[in-house]
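Read through the structure below, which is laid out as structure tokens, and then see the notes.
What you see is the complex with one protein chain gone and the rest in place.
Going in written order, the chains are labelled A and B, and every chain counts its residues from 1.
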Amino acid sequence: MRRVRQSAWVLLALVVIGSLGAGLWAPADYATQFREAPNSPPSHQHWLGTDELGRDRFSRVLYGTRVSLLMAPAAALLSTLLATLAGGIAGYLGGWWERIAMAATDLFLSMPWLFLLLVVRAMLPLNVSPITSIAVTFLLLGLLGWAASARVLCAGTRGLRDSDFVLQARASGLRGFRLLALHVMPNLKPVLLAQFWISIPVFIISEANLGILGLGVAEPLPSWGSLLRELEGFTSFGFEAWKLVPLLLLVLVVSSFQIILSRDEVYA
Amino acid sequence: MRKLVRHLAAMAAIVVAGGLLSATLVRLAPGFGTDERQLDSRLNSESVEALRQARARDRNIPSFYLHYLLRALRGDLGESRTLNRPVRQLLAERLPVTARLVGAGLLAGWLCAVLLAVGATLTRKPACDLLATLVGALFLSVPAAVLALLFVFASAPACLAIALVVFPKVFSYTRNLLAKSYSLPHLMTAYAKGSGPLRILVWHVLPVAGTQLLAVAGISVSIALGAAIPVEALCGIAGIGQLAWQAALGRDLPLLVNLTVLVTVVTLAANWGSEFAGRDLRTREA
Partner (left out) sequence: MKRRPLALLAFLLLVLSAAVGQSGGELRFYLHSEPKTFDPLLVADDASETIRYLTGGVLVRVNRRTQQAEPELAASWTISRDGRSITFNLRERVYYSDGTPFSAEDVAYTVQRLMDPALHSPTGDSFRSGSGVVRTRVDSPARITITFPAPVAGIDKLFDQVAIVSSRSANKERAVLGPFYVADYKPDSYVLLKRNPNYWRRDATGRQLPYLDAVRLGIQPNRDIEMMNFRRGEIDLINWLDSEYFDRLAGLAPEVVHDAGPGLESEQMWFNQFPNAPIPAYKREWFRSTHFRRAISGAINRADLARVVYGGHAQPAAGPVSPANKFWFNAKLRTPAYDPAGALSLLQQAGFRLEGTSLRDREGHAVEFSIITNAGNKARERMATMIQQDLGKIGITVHVVTLDFASLIDRITESYNYEGALLGTANTDLDPNAQMNMWLSSAENHQWNPRQKSPETAWEAEIDRLMKEQASSLEPAKRKACFDRVQEIVVEQQPFSYLVNKNALSAVATTVANASPVVLRPQTYWNAETLSVRVQTASKH
């Protein structure tokens, strides 16, 4: 297991370094269209072939990885923070606070959030750069994605609040923020971490789903979401395996996260 | 009994608030009151204006919502603007389709997740743990839309796509909770006293992890309902998810409000059901 974990670290490091240094080793700019060679298979010039507009797929994967790897954790962090605020505090305080927070969470979970994203996207100014558009997309995802985590965190905090060691600490005179910071939060860490790491692929995938609906990242900037759009036509399967590379990379990165974290989560 | 009535009243208040919020959202959305037919070059100015007027009659949200609630009390849920059919009829046709899809998906997803999590935790073999992690990560990484396409291609039941969306999330939570529960001191004592793995699981682990697992149960319903939109849309299944997407694109106010109310009721029922069950479990534990 240790070796596997080390391999996961190496793989993750390679992907991060590869994407951060995209400008150094990408054979072409992600937006350059080689119009004489659209949809071409892998070759010496284009290692992963070209997309439907003749853009070098390898370069787009490198740049797209950078975008998704930077943006998705930021959105996950934002949503986990919001969930901790809403769920953690509600679970810790209990009573009416908990009921109100959970009612708000239920309401939020029931709202057609995809419609909300669609509406907000439609209301944005038209002349924004692609990078701003993707930042806004992930910010929205972060702002809207806290409710599910908040319920789990609330349940977790409630469990800790009623646990023997917290009761003992309370009996010893520990109250309020100190009790929360010293006993509740450290024990909530596995749930928080799980929420955070689970949220990352969720946001990447949400961005992919938005991309499939044409509401994701603005052209020509690539992201994993926009790259996954190439899988839309099922006829692609079987014939052009290289189109699966973004999906494979996504699976590898998420799996690496899971393997690395599995130990921390268990023993934290 | 009083508690139940109080809960039902709170639930009704949230449902009413959800419907109102949804109606306001649709009303404020760009494109509300427009009609695709406005681009038909055969239509003259009077016809285009008539289309505008017909679509804009629900612009006053308080008035629309009040009328909607009064009609709903009589069992009339209004008429869909985009499909020109009574909403009640549409829901009656499509609800069973989605209920079957989501129900089967949830059942399969939970079954796989719990079995795999228990197996991985009990065996405590790194290879099994790694395999379980990889399987969980694999399905966590594949967008619901791609899963749906794969299932269409393979002519496999679409409920399995829902199951694979639910599975990794439930699996991840369950495995973490089980791992945490197994590391508790009283379990070490139970092991030391020679209790069997099954006995430990049933008597010591599940009661501890049960509360939080039940919280996940409520959320998994929301996750499954959320996944139903791309799965139904891409697999061509005429259920509530497909209807919701059509309603969103067409700014179909009566349909979207009813769907939000429906999803709110289902979500609340699932969450509160799991909460009650959790409390019951805790009470028994105590």
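The definition used in the following text is that contacts are C-beta pairs under 8 Å (C-beta built on N, C-alpha and C of every residue); 3 or more make two chains touch, one makes a residue touch a chain.
All figures in this text were calculated on a predicted structure; none of them were measured in a lab.
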**Message:** Applying the definition given at the start, please give the residues of subunit B touching the unseen chain.
**Reply:** 29-48, 50-51, 83-85, 90, 93-94, 149, 152-153, 233-236, 238, 249-251
**Request:** State which residues belonging to subunit A touch the missing partner chain.
**Result:** 31, 33, 35, 38, 52-54, 118, 121-122, 126-130, 213-215, 218-220, 232-235
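FYI, only the chains that are shown with their structure count from here on.
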**Complete:** Within their complex, subunit B touches subunit A through residues 10, 14, 17-18, 21-22, 25-26, 28-31, 126, 129-130, 133-134, 136-138, 140-146, 149-150, 152-153, 169, 172-173, 176, 179-180, 183, 211-212, 215-216, 218-219, 222-223, 226, 229-230, 244-245, 248, 256, 259-260, 263-264, 267-268, 271, 278, 282
**Prompt:** How about subunit A: which of its residues touch subunit B in the complex?
**Reply:** 1, 4, 99, 102-103, 106-107, 109-112, 114-116, 118-119, 122-123, 148, 151-152, 154-156, 159, 162, 190-191, 194, 198, 201-202, 205, 208-209, 212, 228, 231-232, 234, 237, 247, 250-251, 253-255, 257-259, 262, 265-267
